[in-house]
Structure formats: structure tokens, C-alpha cells
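As you look at this complex, bear in mind that one protein chain is not there, while each of the others sits in place.
Moving on to chain A:
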Amino acid sequence: MEGTMQTETTIRAESGIESGPRGPSCSLRHFACEQNLLSRPDGSASFLQGVAEKSRERLIRNTCEAVVLGALHPRTSITVVLQVVSDAGSLLACCLNAACMALVDAGVPMRALFCGVTCALDSDGTLLLDPTAKQEKEARAVLTFALDSVERKLLMSTTKGLYSDAELQQCLAAAQAASQHVFRFYRESLQRRYSKS
């Protein structure tokens, strides 16, 4: 206990980054705070609560790692930077599609293409593909799947909300059918690009 206390004080003194304490009865999520980041204003702070941001990055990274032939580029890091221009719902699926197109454009060797599809289940059990932000907020459950192009296999899935086993299978089947349209769009846009040269 004493050792931990010492480390915490050292961190506080050096960089102004503090981590909140997590005792056994504490039900709050992990939080972290950074102070004095901007030089212009008199004071500034950044507070991060929960790990939602990190988990979205982790999901996209795991999908990319499953598909990129990393063995051809040892001791090399491939960085994918995604910038949200506007969020109109189905953000994670859009990020996955953008990451796939960027990797193809960069010429990174891949064993298949992948795409993201989001399904929302509303309170009557109706299935909505590619929901808007409003539909996502009002839905009972939101499920996002990443599928590969060779056999429509499931690469990644993340779900939020309540749904039954049968509904999960239904959403997965609908997502696999919808991914066909996404891959056809990939093919058309790449053909257009190569037809210009």
C-alpha cells in the first residue's frame, strides 16, 4: 500500500496527470485527468471518464490485425488515423469501412476486405439496418458486426442492449446480406479509380 501511494505522489508531482482511486466499494468507472494542457488560457483541464474511446479503437485495431498480412512487414508499425467529420449514426461501421478503404489505398497487403454493418432492434423487435443517430438512441439494442469479403465470416461484433438469441442470429443474417451491397460498392469505386489511369 505504501509503495502505491509513493508512486501516485511521484506521478502527480511530475506531469499533473492523476488517476482516481479505485477502492473495493467504489462503483465508478476508471477516470483520468490532465491539467494545464493549453498554454493560452489561464487554466485548462481534460477529464476522461470510462473507456468508451479506447474500446472503439481496440475493436477497429483487432479487425485490421485479423485481415492485414503483418508477417510481410516485420518490425514495422502501420498506423491508421480516423477523423470523424460528421456523426449521423452507425459511427463504428463507418469507421471500419473507412479503415478498410484506407488500407487498400495505401497498398498494405491484406488477405480479404472487411466492412462494418450496424443493426438496431427497436422496442417492437423490428430490425433496422444502418440506423441514424436518433434511431440508435431510441433502440432497445444496437449491434455492430465486421464481416470479411471472402466468405462473409464474422470478424468482430460489439453489442449494446437487450436481445434474444434468435434476434442475434436474425441480425447477423441481415448484416451478411447487407455486406454484399457494401462490397459491391467497394468494387465499383475501385474500378472507377483504376479506369482513370
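Worth pointing out:
Following the convention adopted for this analysis, a contact is a pair of C-beta atoms (placed from the backbone, for glycine too) under 8 Å apart; a residue touches a chain by one contact, two chains touch by 3 or more; residues count from 1.
Everything below uses one rule, namely that contacts and distances are computed from a predicted model.
Per the UniProt record, the chain missing from the shown structure is "Exosome complex component RRP40", taken from the list "Exosome complex component RRP40", "Sodium/hydrogen exchanger", "Protein YIPF" or "Pyruvate dehydrogenase phosphatase regulatory subunit, mitochondrial".
The chain omitted from view is touched by exactly one of A:28, A:45 or A:150, namely A:150.
Among A:30, A:61, A:111 or A:137, only A:111 touches the chain left out of the display. Contact with the chain that does not appear here is found for just one residue of A:29, A:58 or A:73, A:73. Residues touching the missing chain, restricted to chain A, are 69, 72-76, 104, 106-107, 109-113, 148-152, 170, 173-174, 176-177, 180, 186-187, 190-191, 193-194, 196-197 (touch as defined at the top).
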